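With one protein chain withheld, the remaining protein chains of the complex are depicted in position.
Now for subunit A:
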Amino acid sequence: MSRVQNVVVGSVRTALGWVPAQWLPGGTPDPLIERRAAIGRQASRLDGPQKVAGEARFAAEVAMDRLVYATLVHSPVTRGRITRLDTAAAEAAPGVTLVMTHRNMPRLGTLPLIGVSDLTAVGNSSLPIMQDGEIRYNGQVVALVLADTQEQADHAAGLIELDYAAETARTRFAEAKAGARTPASILIDKNHVSIGNAERELASAPYRVDYLYRTPGQNHNAIELHALTVAWQGEQLLVHDATQMVAASAAALAKLFGLKKDDVRVLSPFVGGGFGGKGLWDHQILAIAAARLAGRPVRLALSREGVYRIIGGRSPTEQRVAIAADAQGQFTALVHTGYSVMPPYGACPEQYTMGTRSLYRARSVEIVQRHIDLDIVPNTFMRAPGEAIGTFALESAVDELAHAMGVDPIELRLRNLPERHPISGAPFSQHALGQAYRDGAGRFGWERRKAEPGTRREGEWLIGLGCATGSFPYARMPGANVRLTLHADGTATVSCSAQEMGMGTATVQVQHAADRLGLPIDAITFEMGDSALPAAPMAGGSCQTASIAGAMAAAADKLIGELLRLAGNDTPLAGLRAGEVRFADAGIAGIAAPARHETFRSILARAGRETVSVTAAGSMPLEFLKFAMHSSSAIFCALRVSGVTGEVRVDRLLGSFDCGTILNPMTAASQFRGGMIMGLGLALTEETLFDERSGRIMNATLADYHVPAHLDVPEIDVMWTGIPDPRSPLGARGIGEIGITGVAAAVANAVFNATGKRVRELPITLDKLL
């Protein structure tokens, strides 16, 4: 992002500061905040019966006639070029229909990178895809084989002979720091923030901590492998893909292959986990190109190793956090700087300083991120990019400072909570972190913690308690569209292209539609996962629910106008204007005179209509430029560390969340828990081992990359303030990502409390505690 962008965003924020709130989206609170029936109720997932029976259809499960199977060949070399390529044996192998390499791959351009200005730009890499013999990172795809069966394709792939001339690659983090770049902005925020003189404050403060924290690379590891089933029908392209960005992928593929937008259809109703990883990468382009060359439909599922090789994960970081405090424990300096890897052909800055910008006030602030350029598969966003690991560094440092001062770490945090956003000065839309801490501490039994570390022992085990703050910003995406269709029988269909990936998208939006339209839940159908439907935004930034909700609210407003028009004068509603009525009891009623009511059925019947349908986009999401809109959480952890082996066992984990209205307590609790469990992995076991000598990932399997298994996961307690955000649709802020934030620090702080050992490098493995 650029300096120009900083000026534009800065100007908009300044201008919005002067605009009265009621003129903006969210200026008038969503009436559904006060008027809920289905929203806020416990409801089982609508797609539950299909999922537990194995009937939910995923991308690699679509049957097609004349289907051929693809296998990819990956480069074992990190940087260099192909010097010999012999495909004769593979081409002659039984069942093989195509061997595709850079020699016969159709010439294509590159994908526009993910960005904030163009919503159809969803590429994770701007590198050419099999267009030449150059090798640019280890694992890059160098050949694709199609055959009648997967077994035949796998066998033939092993017959391709390749030689490479290896060249020197940039693979070492520490060496590359010298050439680090300092981008002007990180997402929509100015990168470098400097308030006062933090270094001078640090030097003169009575209390200070100043340490480096390190986090390794990680991979999403959704259990469903990246996969697609693709077919060309003339100049029309049909793609069943496992993607969390349905509409944007279709638009990007149309551009890349020179097709009309309406001629590309991407279907992705169910996705077997994404966490940021299921975007648009090389494999979709390769499978689509191969299907065109072969003239047959293609199925490509990456191997698990293939996912590690060509789908980037979370960037490794080295972060410096320094905090100074005066004698009363007020922060006088807050420094958060560091390095993460983002090659110039990637697009996803690991925004680890974002949480720091909103969590605490300090007299002086110094924040800046630097990008390191290595020859690697480009990193991408992974659940709570930035905040997941940024909170590890920041919240470890706060705990270190509290210990140095002899102050309770919760008390220290509460003393430094800001009244307004510490950097922009914008008022918070809603912010109750203090309450989340008090509620959480009470339920967890924080008072049982011994301040002196290493003093609780039960046999072999050292016991420790820790806490930390989590945070995640609210976002709503522009360009979210929803179609509402009312049918003559009084039922309604909600349509948008969004996919279901485990968040409960359909379930929650059906609850929403029921309340918005005054209908019972079983009168609503939700159509989704199809780029032919009105475009929803990608599932990212925890913004899908609020974005779709905003669009549905806009569509409902439009629908009222349309229904009043259809109702005409021969109705109890005659004479009422759109602003004077609302949806109620399967129809429309006067707000001041609720007895003036007519049902949808009656209106449609009189007008002789089978359906009435409207499509609308949500308003521009200006609310989060005018207000500081952030979710936050207090995470509590109780664990044991073996004095013999250094093994860490987490016994209890509690999350106390402040995220606005909770739309469905059952699915929300599951999302919070899911994030926290990924946080346990981040804290204790997860690490993509990168060989700095060769530039190759060493543990590209689920056997060697340990995600939390059942025995690693304790019972997890979650609670929430449930205070609605008056500025967001339904009063809700996204909850998909905040669960992971703060967890690694809570664990590290509990480990310190148990052992007196401060681990500043994730994951906290046994060797670091012996």
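Please note the rule applied: a contact is a pair of C-beta atoms (placed from the backbone, for glycine too) under 8 Å apart; a residue touches a chain by one contact, two chains touch by 3 or more; residues count from 1.
We adopt the following convention: contacts and distances are computed from a predicted model.
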Choices "ChsH2 C-terminal OB-fold domain-containing protein", "Aldehyde dehydrogenase iron-sulfur subunit", "SufD family Fe-S cluster assembly protein" or "Carbohydrate ABC transporter substrate-binding protein, CUT1 family" - which one is the UniProt name of the chain not shown: "Aldehyde dehydrogenase iron-sulfur subunit"
Contact partner of the left-out chain, one of A:Gly26, A:Gly123 or A:Gly272: A:Gly272
Touch with the omitted chain, as defined above, among A:Ser11, A:Thr28, A:Thr83 or A:Thr149: A:Thr149
Selected from A:Gly26, A:Gly279 or A:Gly502 as touching the chain missing from the view: A:Gly502
Of A:Ala222, A:Ala513, A:Val614 or A:Val648, the residue in touch with the unshown chain: A:Ala222
Residues from subunit A at the interface with the omitted partner, ascending: 44-45, 47-58, 60-61, 63, 149-151, 155, 220-225, 270-273, 275, 301, 303-304, 500-504, 666-667, 669-671, 673-678, 701-703, 707-713, 715-716
